[in-house]
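The structure follows.
Only one protein chain is missing from this complex, and each of the others stays in its spot.
After this line comes chain A, so read on.
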Amino acid sequence: MRNYNNTLYALIAILVIYTVAFVGFIMYSITNFAFADFYKRLDLRRNLAAEHMFNGKGSHTGWSLTYVEELNNQREFVIEFDGKSSIIHTTGFDTSLWNQVQKTGESNFKVGNTFYSTKYYPYKGKHYIVGVSAENYFYTHHLNYLRNLLLIALVLGVLFVIVVSLLVKRSFIKPINELIDEVKKIGSENLYLRLSEEKDKGVLNKLANTFNRMLNRIETSFETQKNFISNASHELNTPLTSIIGIADLALSKERSVEEYKQAMLKIVDAAEKLEKKTSALLLLARTGYENNNLNFKPVRIDQIVMDAEMTVKAINERFHIKTDFSMLPDDSMKLKVNGSAPLLQLAISNIVSNACKYSANHTAYVALGAFENGVLILIKDEGIGIPEQELAYIYDPYFRASNTANFSGYGIGLPLARNIIKMHEGDLSVSSTLGKGTTVRIELPTIKRL
């Protein structure tokens, strides 16, 4: 941020220096022009005055000083001097300015607002200096006006530059600050929150998108972990309870060796069950959730859909699944998806079992089709549906629609499935009509053929 500010101040300074230099240049060149122009006019009047003086009124030029416009406070003067530096006689000349007058040629100088133009004339063995003085109206009035104008413009310009720069800075920093605020809001308890992404393809949008993808991965692993823990604790609890029960019963009174043996055998049995379950859980953890992004392999989506259906049926035999494979493409390459089979299977089986669970006939309709660069899986049910105003929240973990009170569930399956699909760069969308049914559409990109 400091660096940002330094750049900004440097930019402001450059713009201010430029403006000042520009104003200075304008002032200088206009003043220069005004002086040069005025001296020229004075020279003309001085020449006319000299002609008038030395040639008399019958001058053959045909026009004289009276025809030329009178300047402000215009005064002609003649100085007669000895050829060195002593004044012999002068008419209307302030002798204190004698030093500034060139004794041999022309000279132009200015005292205050009064401008002087003088020239040396030798006439009949005497030395004269003829001069004209006048006030420069343009210099006293117009240039002052111009100076004030430029000063005001300069101040306004600098203010403008500063205000605009600060505004630009703010508008640059604002989206970043917004992003920071949004990221700050996301914690472990609301990992489902995402940064808002705009349609444009700016750098900040890319940043938000990258953040969101990272959050997807984090959320998925969080959820799988939570799921895993709750499942695992439940699964492990059952055999443990029976072990404790059997042991308690055996210890409640004196028993024969045979009875103790029986009890021990039952305990061993339960412990073996426990061991099997822990090793199964370990296997699940190893295959499913470890480095799941790194070991994506080409998998056939129809195989995964069928496996998922088998899984669902194995869990609950009342569930029916009707599959429409009529749109399976001729070319099996169109069904190959780059992904992790266990994860995709988990996602699809979750959705299929939801479809069965929330419908009275416990039937899910599954269809599969391939379009140009992806596959489409449609999972449909004729169940209770989702209220329209709650559709926006269905991807939040632990959210359960208001009409699901009679069904058991934790509200984990759909968010988990969606995150898995998103990890595969696919798309999961849900459309539903309350009381009529729900359709889940999954689109997954297929492997691009070279």
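Quick note on the criterion: contacts are C-beta pairs under 8 Å (C-beta built on N, C-alpha and C of every residue); 3 or more make two chains touch, one makes a residue touch a chain; residues count from 1.
Note that in this section contacts and distances are computed from a predicted model.
Per its UniProt entry, the chain excluded from the display bears the name "Universal stress protein family protein", taken from "Universal stress protein family protein", "OB-fold domain-containing protein", "Simple sugar transport system ATP-binding protein" or "LutB/LldF family L-lactate oxidation iron-sulfur protein". The hidden chain makes contact, of the residues A:V16, A:I218, A:L236 or A:L378, with A:L378. Within the set A:V161, A:I243, A:I321 or A:A401, the residue that contacts the chain not displayed is A:I321. If you put the hidden chain back, the residue from A:A370, A:I384, A:A401 or A:M423 that touches it is A:A370. The chain not displayed touches chain A at residues 306, 320-331, 334, 365, 367, 369-372, 376, 378, 380, 431-433, 436-439, 441.
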